[in-house]
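Shown here: the complex without one of its protein chains, the others still in place.
Chain lettering (A, B and C) follows the sequence in which the chains are written, and residue indices restart at 1 in each chain.
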Amino acid sequence: MNNHYRLKMSCPDQVGIVSQISQFIANNQGSITEANHHTDLENKWFFMRHEISAKSLPFGMEEFKQKFTPLAESLNIDWSITDSAVKNKVVLMCSKQSHCIADILNQWHSGDLDCDITCVISNHRDFETLVQWYNIPFYYVPVGEDKSEHFEKVTEIIEQHEAETIVLARYMQILPTEVCDKFHHQIINIHHSFLPSFIGAKPYHQAYNRGVKLIGATCHYVTKDLDEGPIIEQDVARVSHRMTTTDMVRLGKDVEKRVLSNGLRMHLEGRVIVHNNKTMILD
Amino acid sequence: MNNHYRLKMSCPDQVGIVSQISQFIANNQGSITEANHHTDLENKWFFMRHEISAKSLPFGMEEFKQKFTPLAESLNIDWSITDSAVKNKVVLMCSKQSHCIADILNQWHSGDLDCDITCVISNHRDFETLVQWYNIPFYYVPVGEDKSEHFEKVTEIIEQHEAETIVLARYMQILPTEVCDKFHHQIINIHHSFLPSFIGAKPYHQAYNRGVKLIGATCHYVTKDLDEGPIIEQDVARVSHRMTTTDMVRLGKDVEKRVLSNGLRMHLEGRVIVHNNKTMILD
Amino acid sequence: MNNHYRLKMSCPDQVGIVSQISQFIANNQGSITEANHHTDLENKWFFMRHEISAKSLPFGMEEFKQKFTPLAESLNIDWSITDSAVKNKVVLMCSKQSHCIADILNQWHSGDLDCDITCVISNHRDFETLVQWYNIPFYYVPVGEDKSEHFEKVTEIIEQHEAETIVLARYMQILPTEVCDKFHHQIINIHHSFLPSFIGAKPYHQAYNRGVKLIGATCHYVTKDLDEGPIIEQDVARVSHRMTTTDMVRLGKDVEKRVLSNGLRMHLEGRVIVHNNKTMILD
Partner (left out) sequence: MNNHYRLKMSCPDQVGIVSQISQFIANNQGSITEANHHTDLENKWFFMRHEISAKSLPFGMEEFKQKFTPLAESLNIDWSITDSAVKNKVVLMCSKQSHCIADILNQWHSGDLDCDITCVISNHRDFETLVQWYNIPFYYVPVGEDKSEHFEKVTEIIEQHEAETIVLARYMQILPTEVCDKFHHQIINIHHSFLPSFIGAKPYHQAYNRGVKLIGATCHYVTKDLDEGPIIEQDVARVSHRMTTTDMVRLGKDVEKRVLSNGLRMHLEGRVIVHNNKTMILD
């Protein structure tokens, strides 16, 4: 097998971190195939991500964790390690718009998104059979008068599938605080504006009315503060004066699906480290 | 109905063209909702596209054509008119890669590509059931020893469906000259490089070896000279030194599908005029 | 001479506007070298811009205006016409940062910005001799305790030079309402953020703190509501997690100077029509 471990970490900056970490890896014959460090000099914080060839090590991931823990503790490191051979379990949530979910499903099916899509949850049945074409379980969970019922059911399904990542692929409901907190930095949303512009509803209409020359989309982790979570990825597209809001909505879909799948890919590859409500993308 | 006629034309430049055309339209109470002119001063050639509200005219398209013909002849105009209410008949052709065809199908299904996808033709069965999910006929036409059999069958299907547009959505076969000629400026291809760079096979490998910092894709009309037809749309994406050819192929898919669907949309809206092997995009 | 007249106009939409305008031009043998229309169907408003070869007309601009006025009045048109042979008179205002002013001066000197830079006004002497190298008068107008004195002096200089356009090339003072009103839609500012994000002071610091993945700049007409005027042009650049605010300020300069000179060019070519605090760019 040609898999690798992705070790990502952040800690207060001090001399010798890189040395101690890489010495630890080298002492165990670990072959580093990709490495990325960053020191935030202003906040004196250190960020690092390593890809280590699994077969170069004399032991598996559990033993790696055991051996690494004392070093991590001595340097006060916040860290995690994942194995590229073990696919991240993802739940997709959508509503009535298909551009994001269709794009993710196609990329996954083509082998371009390395994860395990365990199920799709939606408050509408529109894409039930499409999802089933991909042999993925589809859960129809309508939103009734009492929204809390909906979210209890959603949470139950997420837990039942042991999902590590929840993707809101234009799922149009605002999550309650307890769900945001329960899956901290595990829920990825796509917002259809270039945040922090046009927070809230109907951002393309807001953009049209302000007369901006570019529209955008933002992929971010969901926190209890709506549209305020750490930004993972953003991009824009140019609009012309000819465009109606309908045209902008259409053009925006291209940006949204691209930004969401790129942000999700960074997340799945363990490249995203959150610090102070901001992300470091170690790519 | 809220449909409109799209009148596109080109002719040798001279004084008074706009006046005569717009007078003709106004005399018939035509309401112009979008207009775009361009004069190529170097080649003394004139290009124009009008959208005219159909309901503002006292007659239908056939009578429009009859009445307009004498004027067009007197000005030596090469013109065509289409009705936004009559969908362009499109045949999709693909092979084993799904990113382009899946994107076009999803956009069409979402109402974002205004056309009639009459069928999909492929030399592989991979997407047969996906296409069927969209209720679109799928024709499996394998490529054998004698390629001419394949192309005869393909031509037959295209003609049977009275297709006006043929989209090569990463269909990996080179069309014979007679097919190119038969469907002149009706066949749209996506080439996975920023033409004229990296003509021919394995463009991402060529790009990798040359060390370019951006990769691209090109949507163009197919002519008998491979990769030399009129370019409709192009775009690029930034690559980093970390990227292998595999990474570039993946990133390129995003560019390809965006460029192909945008180029196709311009074609379907009657915005593309070809002159001297170049396109004017009147948007 | 190869000059042309630029006729721009907007009016309530109705049938026959294009016809009447182009008939008027054709009846006077006017040769239209570029034309651009746009109908805002939602607001039922019509926008048009023509470039007419001056030598094709049997009379000059004054007679054109006289002859055109009755037609314009009958259609309730808000219009203006400029002669490409008569350069727009521009005043540049700057402070201590040179990237925008140096870029504009170089483009003007290279013949790439078609205008007459009548003078530069600054509250600092830093670029006095550089401006003089270009043979352009430089006015040092310091800002004292009483800012109104500064603005009186500035207004006097602008009027003395009969400036039609005032460019705030990173001029760091907020204009008083009376100056904004006096030079309505004549003052062009560059704001160092992608508006409406990060209004006000230190936008790059705001951007850094929010963790956005792109920074931008906005060229807009100045109105009495700070950073709320009609947007002429915007663009963005990608930032990485490595960038400090200092890096972002540096990168932002590239975006600012590009956006300002492009917005100014559109303005100078008479391509910008303002309606409802938004611009139509008829290019």
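Quick note on the criterion: a residue touches a chain if its C-beta (ideal position, glycine included) is under 8 Å from a C-beta of that chain, and two chains touch if they have at least 3 such contacts.
The structure presented is a predicted model; accordingly, all values stated were derived computationally and were not measured.
In the complete assembly, the contact with the undisplayed chain comes from A:26, out of A:26, A:85 or A:174.
When the omitted chain is restored, the residue from C:112, C:162, C:178 or C:225 that touches it is C:112.
Of the listed residues C:97, C:193 or C:223, the one in contact with the hidden chain in the full complex is C:97. Taking the whole complex into account, chain A touches the unshown chain at residues 15-16, 18-20, 22-23, 25-27, 29-39, 41, 56. In the full complex, chain C touches the hidden chain at residues 34, 97-99, 102-103, 106-107, 109-110, 112, 129-130, 133, 240, 242, 250, 253-254, 258, 261, 283. Those residues of chain B that touch the chain absent from the view are 38, 41-42, 47, 194-198, 209-214, 216, 230-231, 233-236, 240-242, 244, 277-282.
Throughout what follows, only the chains that are shown with their structure count from here on.
The mean-CA centres of chain B and chain C are about 36 angstrom from one another, to the nearest whole unit. Once the centre of each chain is set as its mean CA position, chain A and chain C turn out to be 41 Å apart. Annotation for chain C: residues touching 2 or more other chains are 38, 41.
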